[in-house]
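Structure below; questions to follow.
Of the protein chains in this complex, all but one are displayed in their positions.
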Amino acid sequence: MVIVMAPEATQQDVDAVVDLVVTAGGDAFVSRGVSRTIIGLIGDIAHFGALNLGTMPGVADVMRVSTPYKLVSRDHHPDRSVVRVGGVPIGPGTATLVAGPCAVETPDQTLAAARMAQAAGATLLRGGAYKPRTSPYAFQGLGEAGLRILADVRAETGLPVVTEVVDAHDVELVASYADMLQVGTRNAQNFALLQAVGAAGRPVMLKRGMNATIEEWLMAAEYIAQRGNLDIVLCERGIRTFETATRNTLDISAVPVVQRLSHLPVIVDPSHSGGRRDLVLPLTRAAIAVGADGVIIDVHPRPEQALCDGPQALVDDDLAELAAIMTDLPPMVGRVPAALAAAG
Amino acid sequence: MVIVMAPEATQQDVDAVVDLVVTAGGDAFVSRGVSRTIIGLIGDIAHFGALNLGTMPGVADVMRVSTPYKLVSRDHHPDRSVVRVGGVPIGPGTATLVAGPCAVETPDQTLAAARMAQAAGATLLRGGAYKPRTSPYAFQGLGEAGLRILADVRAETGLPVVTEVVDAHDVELVASYADMLQVGTRNAQNFALLQAVGAAGRPVMLKRGMNATIEEWLMAAEYIAQRGNLDIVLCERGIRTFETATRNTLDISAVPVVQRLSHLPVIVDPSHSGGRRDLVLPLTRAAIAVGADGVIIDVHPRPEQALCDGPQALVDDDLAELAAIMTDLPPMVGRVPAALAAAG
Amino acid sequence: MVIVMAPEATQQDVDAVVDLVVTAGGDAFVSRGVSRTIIGLIGDIAHFGALNLGTMPGVADVMRVSTPYKLVSRDHHPDRSVVRVGGVPIGPGTATLVAGPCAVETPDQTLAAARMAQAAGATLLRGGAYKPRTSPYAFQGLGEAGLRILADVRAETGLPVVTEVVDAHDVELVASYADMLQVGTRNAQNFALLQAVGAAGRPVMLKRGMNATIEEWLMAAEYIAQRGNLDIVLCERGIRTFETATRNTLDISAVPVVQRLSHLPVIVDPSHSGGRRDLVLPLTRAAIAVGADGVIIDVHPRPEQALCDGPQALVDDDLAELAAIMTDLPPMVGRVPAALAAAG
Partner (left out) sequence: MVIVMAPEATQQDVDAVVDLVVTAGGDAFVSRGVSRTIIGLIGDIAHFGALNLGTMPGVADVMRVSTPYKLVSRDHHPDRSVVRVGGVPIGPGTATLVAGPCAVETPDQTLAAARMAQAAGATLLRGGAYKPRTSPYAFQGLGEAGLRILADVRAETGLPVVTEVVDAHDVELVASYADMLQVGTRNAQNFALLQAVGAAGRPVMLKRGMNATIEEWLMAAEYIAQRGNLDIVLCERGIRTFETATRNTLDISAVPVVQRLSHLPVIVDPSHSGGRRDLVLPLTRAAIAVGADGVIIDVHPRPEQALCDGPQALVDDDLAELAAIMTDLPPMVGRVPAALAAAG
């Protein structure tokens, strides 16, 4: 941590900072510049954080120089991790396709969507039984009935199931059906939920909050990790910006940035970021090319009847092209296509 | 709802939209322009929403023309509402000061902060026992022990208590101690929590999500209202923008905008939006002047020792000026100062 | 300047940084922490900036600790400045009202708007002869004919004229008619224009770029100051955010933040930030209350016929309330109303 003193700070101000740090068990090095003095602190940052050094007389700025997350950081875990979901790997070396309906509506619709997903090379099934919706008047999901449908479709297709949980107190129930728990963008700082999924004994897919900085996203993952669960897959799904041509702005740069900061796998959601079917395939190409460890995509047998996010779902006509992308592009970036990885 | 057809849409495309709407029990008026045809829909918008008209051939855009929230809208409730918290009014006619420590730390600190709040004219006490923190390594609040401290300080000072709840399953417990439940910015779309506070029989202060549009904020309020609770006070607390000189950007315009759209009271949090003590008093002036129904402010007897957000807390030296603002400015905008309203 | 080394940086990496800085004529202090080493640099920051220290092996981050602007900074100019425009002061002690039509359309319309401005207490007339418009099909202003109208109206009313210049090569012409040159939000980083107005011998009103950080805004002012012109008034006019209920988001906090960083006066444009007539008076109240040195407001005798931004112009019915705000509020924040200041 570095303390920058104001130009008008006195020697007494500097001494007061040093004294406080030393009293707190740290060490401080003072460097006097032409117009400003800076003080470098050595010791436990968590402890200094509580000192409120920024409110002391003469202090202009307090700059953090180390990362606030530990367990998910790559600093002490240089190799990137592979997370296994029902035996399917997500991480370096593969490009995994997770696909399925945005919301579970009926057994037939879910099974049809799962078959579409498999046709495109998916090795994991997505589908929502609990849907966080902006409007209380919108379809909120089938709840446990939806989870049962997902379990039936898993039995039928062999695809492990990824599904969202929206309340800390549903975690145990959802975990009893699902292979992977998803935390959605609106709950990205619902810390009670993060702690609950951290203790659930299931891999977790953590979507980025649409307003979360990369650092906040990694801090959210740290909440899960702190409960003993490091089987976390991060999912970039677009951030909120001024641009309205797309629902959100896919932050494609976040993929390599996060892969450098954290050992956790990172996948991309090209369906929800753009909110438009015509963007899903181009953004899938971009995601695989930039080095994402996989993608998660909405498919629907009849999107014009979908109860949730129909406008962005891929349809039958798109599957051949999606399959081609997931087969041809991964080898260009040193990865095995998901379908082959599963077969291998 | 208005359907805008693409320039290349055929007569058949137009007919298909009309047929679908009519089949769904609605009515459609077709207006043919020079380059485009538009179709006006008449009937129940919630029903049309499920039709996924946007995915039909030839449809370029679907534009909503009515507000998606009903209970909190001013359309059918033209008079602005007054919400009473332990007898203290928030709404048109008054300018209420809610003040207290960001986090409850000790009985002494909480009582001292409450006395500071009263000295400045506060008629409601704020204080957090459950703190949602970005870092899992930061102080998370005292929990029920903090609630007991708040209750004791209420008994001592007579100030009704406003405190945050972060988990749907804590709502009953928190409601048993608090006069008003606060939903924080990170939980602004935690729909399970919104529904729970809607059923708790206590007034609710709903902070704006730092990434929430005004419409999404009102939809969040609609979740609470839908459970039968219309005692909702909205709190503007800054949105996330590119500017880093302040923690968030206080959207001062949101106050009159929301007051026009909704009958609910709107207050401002000048402490958390800026995150800087030197901005609290200027922003308090701006908030009262723009027509807010009150402000909520952090005070702390010794901010350099605060366990949470010390850099933004007002101190003893600021109280006289805060009291003057809360006494002198409200009459300039046709309001009674909170202290007088309470006395009256 | 502080160099933060990566955890894996070697002693050789540290030495290389120190050597480069010393060779460049600076001095470096090395502080070794538990996980990282930091290096404090002493000397001329402009020179170090050119060294590209950030690209050296082992360097994790380069943090600037002093402000990059000098002439407009308050560091060496602690008293806040007063800028005089045709004898009218803008700065601490007064609250100045600049008002007039968005665009000069006809002599009658301009004179009528100037009379409206005066009725509300304005002591400076605004009006655009050169209009930067998003669409090439929109009205672009009358050019020099508009400048002549403004000069005539000044002769008739006695109000000094503030008008925008959009091209470096028009500066001399515009300066021959105007009392103050305005640089608009879209030209906030048009450096050729900034340098030209810096050399024009007229006070300048510099609007904040709608995407400019406060630091970039002050750097733009530094471009003007560097040419010898310190008669600069900064104008906050809203920034671009995700919120679409208002045209832009008025960053009201920027007023006290900038007044602390710079000695230049800061005014607020409540008309263009919101883009809605119903917000102008509330935002004017907020601006004066937060401590702005003035406001600039659109008025129009017949806004339904305005060729530019009619929806936001105040009309006759609003003038009495605007006059009351500009008379009653300034004394609450230790300022003299503009009309009295002019009379005095």
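By written order: A, B and C. Residues from 1 in each chain.
Just so we're on the same page, a contact is a pair of C-beta atoms (placed from the backbone, for glycine too) under 8 Å apart; a residue touches a chain by one contact, two chains touch by 3 or more.
All values reported here derive from a predicted model rather than from experimental measurement.
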Residue in contact with the excluded chain [from B:Asp61, B:Asp108, B:Asp152 or B:Asp278]: B:Asp61
Option touching the unshown chain, where C:Ile42, C:Ala122, C:Met210 or C:Ile267 are the choices: C:Met210
Residue among A:Leu283, A:Val299, A:Ala313 or A:Ala338 touching the omitted chain: A:Leu283
Among B:Asp75, B:Glu156 or B:Asp316, residue touching the chain not depicted: B:Asp75
Those residues of subunit A which, in the complete complex, touch the missing chain: 211, 213-215, 239, 241-246, 249-257, 260, 273-274, 278-279, 282-283, 285-291, 328-329, 332-333
Chain not shown, touching residues in subunit C: 46, 49-52, 54-56, 68, 132-140, 166-169, 186-187, 189-192, 209-211, 216, 219, 222-223, 226, 240, 277, 303-307, 310-311
Interface with the unshown chain - residue positions in subunit B: 2, 4, 7, 29, 31-36, 38, 40-43, 60-61, 63, 65-66, 75, 240-242, 244
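The criterion applied here is as follows: only the chains that are shown with their structure count from here on.
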Chain closest to the middle, measuring from C-alpha centroids that were averaged per chain: B
Farthest chain relative to subunit B (centres taken as mean CA coordinates): C
Copy pair subunit A, subunit B: interface residue numbering same or different (half cut): same
Subunit A-subunit C separation of Cα centroids, rounded to whole Å: 39
Computed distance of Cα centres, subunit B from subunit A, in Å: 27
Per-residue multi-chain contacts in subunit C, two or more chains: 241-242, 244
